[in-house]
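The complex is shown incomplete by one protein chain, all other protein chains being positioned as in the whole.
Then we have chain A:
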Amino acid sequence: MSDISFVRTEMLPEQDPPASEVGALGWAKHNLFSGAMNSALTVFSILGIYYVLAALVPWAWSPTWNATSLAGCREILHDLGRDGHFSGACWGVINDRWVQLFMGFYPPEHYWRPIAAFILLGVALSPVLFSDQVPAKLIWFTGLYPFLMPWLLWGGSIWVPLMVLAGFVIAYAAYRFVLDKMSELIALIVAVLVAVVWWLFLMGPIAEFVFNIIPIGMEAVGSRKFGGMMLSLTIGVVAIGFSLPIGVVLALGRQSDLLIVKALCVGFIEFIRGVPLITLLFVASTLLNIFMPPGTNFDIIMRVIIMATLFASAYMAEVIRGGLAALPTGQYEGADSLGLDYWQAQRLIIMPQALKISIPGIVSTFIGLFKDTTLVSVIGLLDPLGLSNGIRANAEWNGVVWELYGFIALMFFVFCFSMSRYSMYLERKLQTGHR
């Protein structure tokens, strides 16, 4: 019997993986056709995409940018041999009205003012949004911005915002002055009283007096002229800016041990969250003047901003309460054991962490509020949607639908989508590794 067993002495060379497992083919096999069900889904989806694009692309590809009326669009398309209801988009309406959709009826010679206001808004927000990439000194500008923005948008005497600002300075001076002689609490009360008296009674006449001597100012632009995206942005930005601090206060009130304070906060939050924003806007347009002292008649945009702020702050309070609840008790106990008092603990330990946890919620509240600004068209303000009704009622553009709505949707999409992406970036940046 001879020994016929065979033992291989050298290794076989490594073989390439099967062609169907790597490269584009392998990717498609794993991600698109991994089973009968998946293959069917893929085929149906691709067919669906094809049909939508086949209808949409020829429609959108329409050389009507320079048309001046819907009839003009139809003529251009007719000359190309494209007839019928959905032969092509009429982009002329966007060319004709895009400025209006952004600016409303703001006087064209003053367009630089809202543009400057919103560019400066970006500058003012940068120390907050991108704290590691811009000089920290810029935060001073952020503090001044709330006084600059209304002046840029509404115009008028420069002394009014300066006098409002002066109110804070006077209050601080009064606080320091009284603090030397009496206790902290009394100093605080005196400071608040002095500021309120200044703003309510002294500021107006003094601003007028100074303006008569040194007339520096810009032409005033009434709220009626506001419209389009600029109006949405104004309402959104102001309401968002005010709702965050109010929301923090409400959330703390809801968490507090003080029964009456807690009941007031819970009542406010639940009431606002329980009614639709549209009813609050009706309050702004019909009731707010009734609630105010006789003779008060303040601006419709201001009233809308007040109600939008109240609305957003209730939602903000709930988001921040979620962040506070997610914080382990050890953090509160740690703050206590360091001997911090309530406000110090909130400022140094609790709030930075709670706000960080609630960033996604805060940003989605922002986005929600910004989208909800379209509701002002129901009470007759001319936001992009309100303007679109006017444009469609116009003789030249009567019958244009999709182009306008599509453009407005795109404007909102760009803003909201970038906000949500920013929130993701911030979440990643602030992630400190432990969950």
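As a convention for this text, contacts are C-beta pairs under 8 Å (C-beta built on N, C-alpha and C of every residue); 3 or more make two chains touch, one makes a residue touch a chain; residues count from 1.
By our rule, contacts and distances are computed from a predicted model.
Missing chain, UniProt protein name: "ABC transporter permease subunit", from among "Small ribosomal subunit protein bS6", "Transcriptional regulator", "ABC transporter permease subunit" or "Phosphoribosylformylglycinamidine synthase subunit PurQ". Touching the chain that is not shown, out of A:279, A:344 or A:431: A:279 (per the contact rule at the top). From the set A:99, A:144, A:193 or A:258, the residue in touch with the chain omitted from the display is A:258, counting the whole complex. The chain omitted from view is touched by exactly one of A:144, A:220 or A:292, namely A:292. Contact residues of chain A toward the unshown chain are 30-32, 34, 38, 41-42, 45-46, 48-49, 185, 257-261, 264, 270-271, 273-279, 282-283, 286-287, 289-294, 367, 371-372, 374-375, 377-378, 385, 401-402, 405, 408-409, 412-413, 416-417, 420.
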